[in-house]
Each structure stands twice: as C-alpha cells, then as structure tokens.
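So that we are looking at the same thing, I have put the structure below in structure tokens.
Note that this is a trimmed complex: some chains were dropped, and none of the rest were shifted.
Should a chain be cited, it is by its letter among A and B, assigned in written order, with residues numbered from 1 in that chain.
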Amino acid sequence: MRVVISIGGSVLAPDLDARRVEGHASVVETLARDGCEIGAVVGGGGVARDYIGAARDLGANEVQLDQIGIDVTRINARLLIAALGSQVDPKVAHDYEDAGDAIRRGDISVMGGVMPGQTTDAVAAALAEYVDADLLVYATSVDGVFSADPNTDPDATKFEEMTAAELVDVIGDIEMNAGSSAPVDLLAAKLIERAKMRTIVLDGTDPDRITPAVLRGEHTGTDIIPEGGDEPTYWAP
Amino acid sequence: MRVVISIGGSVLAPDLDARRVEGHASVVETLARDGCEIGAVVGGGGVARDYIGAARDLGANEVQLDQIGIDVTRINARLLIAALGSQVDPKVAHDYEDAGDAIRRGDISVMGGVMPGQTTDAVAAALAEYVDADLLVYATSVDGVFSADPNTDPDATKFEEMTAAELVDVIGDIEMNAGSSAPVDLLAAKLIERAKMRTIVLDGTDPDRITPAVLRGEHTGTDIIPEGGDEPTYWAP
C-alpha cells in the first residue's frame, strides 16, 4: 500500500518541539514497517507564521512570503528526516520526480512546499497523484471536513464521508468567507477530484491517530471517496 | 509602467505559425519601445494538447501530463524569444526570481509554465505580483469575462468591469460546471484578488488589440479593478 501523509505545520510544528516531531516520525516508521510506501509532506507552522509576519512588515510581496514559507517547510522536513531512521531519503525532495523516485527505490520521501502559489496541501495531493498513491491522509488540527469553518460557525457539521466533488464545493464555499479557514485548500481539493484520490482528513494533533486510519481505515475524521468507489480492497480482510 | 502579459496557448499557438508569434512579438516590442517593462507568459496551445492526449493514452498521470504541458509552453517561449530582438532575456525564465531579475535589469522576460498543478494563467498572476506590476493582461480567445461560459451558455453576459472578488465568484461558478471553461482559472483569480492586481481580460487573437489596452486602457474586454481602485494614473493625460 502506498500512502502520502500531509502533516500540517500546525500539527507538526505549532512551536518547535522535538517530541512532537518524534511522535510523527514514529508513526511513519510504524507504517513503513507494516509495508507501506510513504511520502510525507510537512507544513510550516509557527516559525513560518512568524517569519512571514516579519517579512510582510518589511514590504515583501506575496510571492516572497510564499518562498519564505517554503524555506521553513523544508527545514521542518529536515527535522522529520533527522527523526526517521536509515530508510528515509536524507534529501528533502524539491519536486515530484525526486520524491517519486525515492519512493520507487524503497525510501520514505519527505517534502515541504514546492512553488509560490501552492500550499503544502496541494503538494501532498499532487504527490499522491504522481506516485499513484492508494491513500492520501491530511493530518490537520481539526478532525475532518465540516460544512463550514467550525471555529467561526457554530452550526458547522462534520462530514463522515463525502465525494471529491462535494469536497470542492464545500471548500469553495468556506474559502469565500473571509476569515474562515478550511482543513485543506481549494487547489488541493481540485487535485483530489482530478486524481480520484481516496483521501482522509483527520485530527493529527495526536499522531497515533494516523496509524489505524491508514492501516484499517479507522478514524473519526472525514473520508473523501472518489465517485463510484467503495471500501478500499487493501482494508478488506 | 510594468506589465505582465499572459498569451494563452490558444492565441499564440493554436497551431504552429511563425506569423502569429511574430505578431505577438511585435506588440511586445512596441510596448517596450514605449517604455513598458514587460514579462510575458505563454501557454501551450495545440501541440501541448496533442502531446497530453497521447501521453494520457499511454497511461501518464496528471502530474506527468502537466510536466509535458510545461515543456511545450517553454518551447513556445523559445519561439517568442527568437522573434524578439536583443532586448529579451534569451533564457526562458523557470521561476519568478529569474524573471523578476531579468525585468529589473531592463530585459523583457518570457516564461512558460512553472510547476505541475498551476496553469500559465496562475504563473502570470504570480509573476505580476512578484514584480509588482502595474497591469496584468490576459490575451485569451474570448473577449473578456462572462457570467458563464459563452460557448455553452447563450445567456452568458460579458462584464465590462468587475472586482477581483467578483472574478473569483464567477470563475468558481464556471469551473463547477463540467465542460465549461473560464478565460482564467480559479487559482489565477485568487492570486489576482490577493495581489489587488489591476487586470484586463481581452481577446488576443488579434495581437494588435493588446497595445491600446496596455497603453491607454482601450479595449472591449473586461477590466478587473481592485477594491477601491479607479482609473490607473498612468493612463491619465
């Protein structure tokens, strides 16, 4: 089974804490021992937010801010690599071909951001598509996709399951509301739809929730199921 | 005045025709002579469509298809460079920093696509933001932004003027309809909104329509005007 895990910055590095990174590395190693081929994409977190804030005050434009954010995600990728054992490609992959090649050779590959204008959410979806992953997991700070931003809308309800087309609709709506934030961004949602990619969005604050979700489909977040798909065969007994 | 021109593949190279490329090069040179600093971003056109079709038949995934498309846009960029005189940076810029640096040094810079998952529409918007352009022009095959895809919806009406937020709404709606195509894609629209970028969408089939649009704001397409903005000062007498 081949899986791409997107570990949001707010989950991996809200602040710099080796134990949190260690926890996520443990999960990745457990999955690899269980036979998963793994690509991990990490976000920026608190340091990215601080740097971007400072750079914005200094007059940086949005593309420059994105580049700074990408740089920070790649340092976070170095942290995760340091925490992983000898099975990880020691280089942070800067494009899909490098990541795909490492996975093809049996390594775990770790990426951060790639290019201005794309979040690491979108990178994870594109990587999943590129390596033809069986599963894409978003470990975020909220436990699934809601009908609206649960932080700003008390009536938001969680989807247990939805199609990729529904995901695109819901994210599109949330993003229209200034101040609201979606668990994955619209470009990512569209890539998921395009690739017909089986996807799980879950709360990754506790990394141990990721393992049962990947190995057995057990989680309390949201399953995004490509049209006409049903329970993946790799979870069938 | 600094301007980024996105020349869609359907406009520059629906098929390979040196005269059409020559026409666009003439416009760029005219604008440069008039004192404009220019970044041009070119699309893929018919060759890209053919290659992508063949690659899809061969089992390529969407990221690989994007990469093939990017390669073709960069060959198209070489054509435009060949047609431009000595003021153009002879290298196709592969990222915003290279393009921005060339423009800063007084060269015309030509880009194609940059990364899988992003159209050249989005590249043009990001470049415009990066170089802090005064104006972004989309030379497309339809003359402006319509309320729906005019090819599929007879009730579609053209916007003469709209805000960037309206653009995002309209494009979002059009993209929801399978089979419809928007003059610029959603990621580009969002980048335009984020950058508060003065933008014109016009029919660039006849390249001569671009010059008056850039120099004097005269065109029959759609003006996208950042909130609170009014007629740009560089057009005032």
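Here are a few things to note about the model shown:
Note that contacts are C-beta pairs under 8 Å (C-beta built on N, C-alpha and C of every residue); 3 or more make two chains touch, one makes a residue touch a chain.
Computed from a predicted structure; not experimentally measured.
Assembly remark, whole complex in this entry with 2 chains visible in place, copy number of the identical chain is 6.
Note that in this section only the chains that are shown with their structure count from here on.
Averaging Cα coordinates per chain places chain A and chain B 30 Å apart. Note for the complex: chain A touches chain B at residues 61-64, 95-96, 114-118, 122, 125-126, 129-130, 132, 168-169, 172, 176, 186-187, 190-191, 194-195.
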